[in-house]
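Apart from one protein chain that is not included, each protein chain of the complex appears where it belongs.
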Amino acid sequence: MTAKNYAENYKGADLLAVAAAREVNDGDIVFAGTGLPMLAIALAQITNAPNAVCIYEAGSIDGRPKDLPASVGDARCATQSSMCAGLTEAFYGQLHCGYVDLAFLGGAEIDQYGNVNTTVVGNYAAPSKRFTGSGGNPDINSFARRTVFIMVQEKRRFKEHVDYITSPGWVIPQWPSGEMKPKKEVYGKFFNGGPSAVITNMGVFRFDDNGVIYLDTVHPGFTPEQVKDNCSFDLNISRCKGETEKPTVEEIDLLYKKVDPEGIFLP
Amino acid sequence: MTAKNYAENYKGADLLAVAAAREVNDGDIVFAGTGLPMLAIALAQITNAPNAVCIYEAGSIDGRPKDLPASVGDARCATQSSMCAGLTEAFYGQLHCGYVDLAFLGGAEIDQYGNVNTTVVGNYAAPSKRFTGSGGNPDINSFARRTVFIMVQEKRRFKEHVDYITSPGWVIPQWPSGEMKPKKEVYGKFFNGGPSAVITNMGVFRFDDNGVIYLDTVHPGFTPEQVKDNCSFDLNISRCKGETEKPTVEEIDLLYKKVDPEGIFLP
Amino acid sequence: MGKINKITLKEAAGLINDGDMLSFSGFTIWRRPMAMIYEMVRQGKKNLHLFEVNGGTHTEVLAGAGCVKLWESCWVGHELYGKLGEAVARGQVEGTIVVEDYSHAHCVARLLAGAYGLPFFPTALSMGTDILNPKFDMFGKAGLRDGSNPKIPLKKYDVIPDPMYGKGDILLMPAANPDWAIVYAQQVGDEGTVRVLAQTYVDAEVIKAAKKVIVIAEEIVPDSYLRDEPALNIATGYAIDYVIELPYGAHPTGSQFFYDVDADFIRAFYQASKSGDGYKKWADEWIFGVATHEEYLEKLGANRLMKLKANSVMGYSTTVKRGTR
Partner (left out) sequence: MGKINKITLKEAAGLINDGDMLSFSGFTIWRRPMAMIYEMVRQGKKNLHLFEVNGGTHTEVLAGAGCVKLWESCWVGHELYGKLGEAVARGQVEGTIVVEDYSHAHCVARLLAGAYGLPFFPTALSMGTDILNPKFDMFGKAGLRDGSNPKIPLKKYDVIPDPMYGKGDILLMPAANPDWAIVYAQQVGDEGTVRVLAQTYVDAEVIKAAKKVIVIAEEIVPDSYLRDEPALNIATGYAIDYVIELPYGAHPTGSQFFYDVDADFIRAFYQASKSGDGYKKWADEWIFGVATHEEYLEKLGANRLMKLKANSVMGYSTTVKRGTR
């Protein structure tokens, strides 16, 4: 194998997509949401994971879009798919059935246990702001063996406690009591896994054995301290093993020429 | 309307099929089992019920067979069907969903409440003989608004108590207690109806307000007393309103020339 | 031989009563029955109860016009063309809309139960989230779970231990059985057989779950054509109560193999929807400013529709500009 030719010029979103793509193992069955996750799986399929397949919640399974879909319900998702059904098939026939290895999702707010909020700001009963809502985020995340969240790094988004737990992390409330428990206890024999990585514009985060987030690698141009300063909770940076691997020239090339030539997610 | 031209020569099975066909109301959604029920619905669709549609449990809905199917799973059922899916669609998407007006079924044994046995002879835990088993008979019968059973009239088949209640009549056991109760009580708000007629080679039977079977019409060539003699229970023949209407020459013609020209169910 | 009951858009919307429970075909910004949405706004429907597996531009058009009182769903927005559902958000924040959040798969479970005539459907998805927080049972807090409204279940959800294999707790999600399914389908047969192209979303389930079904057909075709490939059809004629034949009846949402999403139109609506005044101006132009669907299409113009027209092989427009390059 020849030495990699790393790119010098790339945008934050490029690194996000590339780092996310590298989380895909070859052969993974990936359930991806709209946006950067679509870029990441598309890139992975033409680089490190040619045998990975992608499920979209609108019902296309292992599609081979000729043109990048703009959302998971897009007609483009269906092109040359192995199955094209609906949500019942995607959520129950595939996800609840246990086929999904990797979930690729986004989020507005996250806490140190990987609990994600995409629903409201403030008290849900009287919110100050409404986001889109859960969509399939908590469903896909709750049953996939691994979940990768792709997010924007801001102090107000990396919180001690999120305002509303839309999507379950490693320590979650068990209803009706609401007692906080490890996900494994709440899910019993339905437990498959949980969040494995969070990728932001500043670094790559993972979770320790207690389900607590820590900084794994910091993106080129940032310091672990800067990342810590952009979290409201006391981020563990002691395990940071260095810089995130840069995108290669080839990866950037593929992203802009093959994956998103129209500039849909990469302006 | 001109006077009907009744046939003089016909077999028992012919009358069974014709009498059954006459139970179909135009526009009925009919869920039919294998055998004579298939002849009956096919005949009804070209005589008194052109807008009736037929569902077969294997998954074909409103098919228009060019050749008579030999069973409900037959490829012939699918020809020009409106939908061709599977059992989940037939049993849950159509039957449990509440679309079915009329069930057309058979049975080996029946009691005075319309409970039917197609499973075993003797004590189920140690039977002396095994029949085919329930198939979809109890499912279709339990949720259809009306059920018509097509059976052979024999003393040993018309019993005080059937050996095993495969398919529910008007008075049935409520489990786990096993207390016998009106079907309406056992099914609660899931109640849609129940057995409306039993057609044998000797007569047409219906059920009174208490869900007890009685002789409605006797086939030409038989007397009510003969029918009563062919029941193990004390059959109510007091409401018998006369002879079953004979098949017309046209109906027999259609049965042998259009419905079953190959002689599959009508040798 | 079945037949279809063809009616006009005005007649169809006239059948919907204030307070009715509605659900729709499609997915976010794809295959939504927009012509009916616009006509319901024109007719000033009030207090509608929407159960939607997911919301979209159509939801925002209804919510912005003040037609919606109850909204049960998991998501509302315009995908890439409008980040949030501003009208629903405003309704929730201001308290004019009672919002009941479920997860996407919870909504599917509820609709599946409704489609199969089951009172509930089990699921283990999205446990341990605030969706299940009893404090956030908004219909319950509003006193709507007393059984007086037969369309609203006594509980938001239930939890039972698995009695069969001891796998642990599992959720039971209540059935959703709307008064009306308002569906847009690409092809409806002259006997009522329904076919949608590409992803089927939850269209088949919506049709079964609803008491009555109105379908906007992009085109009406011979049933015999649809019956040549029955496995591709999602509903039979007896499941459909009314049919309206309207070309581009889903615009600005997309219709696979007929036309693409009108991104510019949705972006403009989204900007307008950020304020009540903005919405009003937009509605005055695009809903009240046109008396009929035909006037709406005329206003859009032939060339705009041609740009959106799907490539008949690919199923989407290959000429519309989608991104920045």
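When the chains are written out, they are named A, B and C in that same order, and each has its own residue count from 1.
Throughout what follows, a contact is a pair of C-beta atoms (placed from the backbone, for glycine too) under 8 Å apart; a residue touches a chain by one contact, two chains touch by 3 or more.
Model, not experiment: these values are computed from the prediction.
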{"item": "Displayed chains contacting the withheld chain", "value": "A, B, C"}
{"item": "Touching the absent chain when the full complex is considered, from C:172, C:268, C:290 or C:314", "value": "C:172"}
{"item": "Which of B:8, B:234 or B:262 contacts the chain that the document leaves out", "value": "B:262"}
{"item": "Given B:104, B:149 or B:164, the one touching the chain that is not displayed", "value": "B:164"}
{"item": "Residue of B:6, B:190 or B:214 touching the missing chain in the full complex", "value": "B:190"}
{"item": "Touching residue (missing chain; options B:45, B:60, B:230 or B:244)", "value": "B:60"}
{"item": "In chain B, positions touching the absent partner", "value": "34-35, 57-60, 66-67, 70-71, 73-79, 84-88, 91-92, 95-96, 119-120, 124-139, 142-143, 164-168, 172-176, 178, 181, 183, 186-190, 260-265, 267"}
{"item": "Sites on chain C contacted by the missing partner chain, in the whole complex", "value": "117-124, 147, 150, 153-155, 158, 160, 162-167, 170, 172, 174-175, 198, 200, 229, 231-232"}
{"item": "Contact set of chain A toward the excluded chain (per top definition)", "value": "29, 50-51, 53, 60-64, 78, 80-85, 92-93, 96-99, 190"}
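Keep in mind that, in the parts below, only the chains that are shown with their structure count from here on.
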{"item": "Centroid spacing, where centroids are CA-atom means, of chain A and chain B in whole angstrom", "value": "56"}
{"item": "Separation of mean Cα positions, chain C and chain B [Å, integer]", "value": "40"}
{"item": "CA centroid of chain A to CA centroid of chain C, Å", "value": "27"}
{"item": "Chain A, residues touching no fewer than two other chains", "value": "none"}
{"item": "Multi-partner residues of chain C (at least 2 other chains)", "value": "204"}
